[in-house]
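Rather than the whole complex, this shows some of its chains in their spots.
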């Protein structure tokens, strides 16, 4: 039974959104991925969101671009935490996507990450699950230590260049 | 039976949105007005949109602010033309509302008017109805003549000031 | 006799604007297309707009970029509903086009669609005509059902990828 | 016979635009002022612009806000230099007005000044007339010397404050 649902409005969002899936896989978190469009399949989207908690999902990651309504609409129909990924489209560099996702009215929050930041959406889902799962939190802490090592290696590489 | 449905996410949008109602009233177009929230009553919103055409509505005007999902979500669930009014909130001067409404994906258009432009939403609904109603179109043409007279009066007033 | 007039300021707008024509063709809506420039042929533009309704047009779609005056100027001279398409130019990603089209003063609305959103302009014209044409509205409803099927297919394709 | 025509879309623009008139008066340049609306009186606007040069006008100053089409439309119908003043409206701080005026396509220039910068529009008209009028140019040079004196006085006042 997956813990995280990764949804997106179109399969053209997958090249961006798969980075969320990869992050979840790295941490051994089970997920499902679906194309669910707020604008093309509104009832299916509502149904997906309404049943998500009962199906055992604990976090939903939703990516969308332009007038990006998917994350907010899903958040309106589930009590689960919803993470929104602003997908950049051809114009405006994702600024429209960002504002459409983050500027939610009081009552219905969406946990928004950076423009195109699907990997961080995956990592945020892990942190949310890890809030009450010590083993997963240790993995996250270890990952953060790895980031430090990576920086140290990059610094060493830089020394040889200057 | 009303021809136009005027909906908004909260009664706090009414001070902006009532200008749409006033324009419709001026042209003798019957309308209904409802608070229907994309984020607080998603199912009710879907239901409203799904049944709108069958109930006899011909145009829907939807106002919303911030991550303004109401116009686009309604447009996704009805074949009627939907007019979106970006309602300005406390920050960003309605730019978030505008982008959230206008930047709809291919397949589901929203006829967007200016920030806070509810009067124009009402007038646009009249023009849409008038496209196939010659009497109403004559009224719109007469209204446009009135605008000209108004400008002439203002110009005369200006002459006395300079 | 065409129902829809598709106009643009320059033939360089055609690669964007032809998507409106294609949508109209898909729905069997007759249209005409013309290059009519607000800035290079102002009198011709006024003439086009002034006679549009009498020639039998019911909706006008106008695309323009930069200081995009064509949609608003046409709307000022016809009682027909005018749909504006912000055409993105070399700089600013169409934000100038969008604001020049959508921010019309009270009295003269332009039904604005997304930046580069000519296909949606065509679909909006269909919805406007369908408001009083049940057969056309059924076609639009069927089209919306097709969009759902498309999403279902894309979702199936995604399942085989993850 | 006035040298400069000052026009604006509405008498509500006059509180901003009168600064242009004041600057012209300071330099003894004759002007006329009119309410001429691109969106409410398009034919009158075209007529105004078409006959301006023959009536003896040498420069036109046009102020407008929002989807500000007046300066560009006038420029399209006269060979005279047209100065555009972006009038700030209730939202967006005049950024929509600025882009709607300045981003004109190749072939039809508008000499744009700052948001709300009607005084500078007046001074620019003076400079344009002074380009071929040595007496007027001397006045402008003297005015610029006055600005220097003003700065010197302000600097002296500042010294007594610190």
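Each chain carries a letter (A, B, C and D) given by its place in the written order, and its residues are counted from 1.
One rule holds for everything that comes next: a contact is a pair of C-beta atoms (placed from the backbone, for glycine too) under 8 Å apart; a residue touches a chain by one contact, two chains touch by 3 or more.
Predicted model only: the values in this text are computed from it and were never measured.
Enquirer: Given 4 shown copies, how many make up the whole thing?
Expert: Copies in the complete complex: 8.
In this text, only the chains that are shown with their structure count from here on.
Enquirer: Quick check: superposing chain B onto chain D on C-alpha atoms, how many degrees is the rotation, to the nearest 5?
Expert: 90
Enquirer: Could you quickly compare A-C and A-B and let me know which has more C-beta contacts?
Expert: Result: the pair with more contacts is A-B.
Enquirer: Quick check: how many Å separate the C-alpha centres of chain B and chain C?
Expert: The separation of the two C-alpha centroids amounts to 18 Å.
Enquirer: If you average the CA atoms of chain A and of chain B, how many Å lie between those two points?
Expert: 34
Enquirer: So which stretches of chain C touch two or more other chains?
Expert: 76, 95, 102-105, 107-108, 110, 114-115, 144, 147
Enquirer: Can you name the residues of chain C that touch chain D in the complex?
Expert: 9-10, 38-40, 42-43, 46, 65-69, 72-73, 75-77, 92, 95-96, 99-105, 107-108, 110
Enquirer: Per the contact definition, I'd like the list of chain B residues that touch chain C in the complex.
Expert: 19, 53, 58-59, 76, 79-83, 98, 102-115, 117, 119-121, 123-124, 127-133, 137, 140-141, 144, 147
Enquirer: Note which residues of chain D are touching chain B in the complex, please.
Expert: Residues of chain D touching chain B: 10-11, 14, 18, 21, 33-37, 40-41, 44, 66-67, 90-93.
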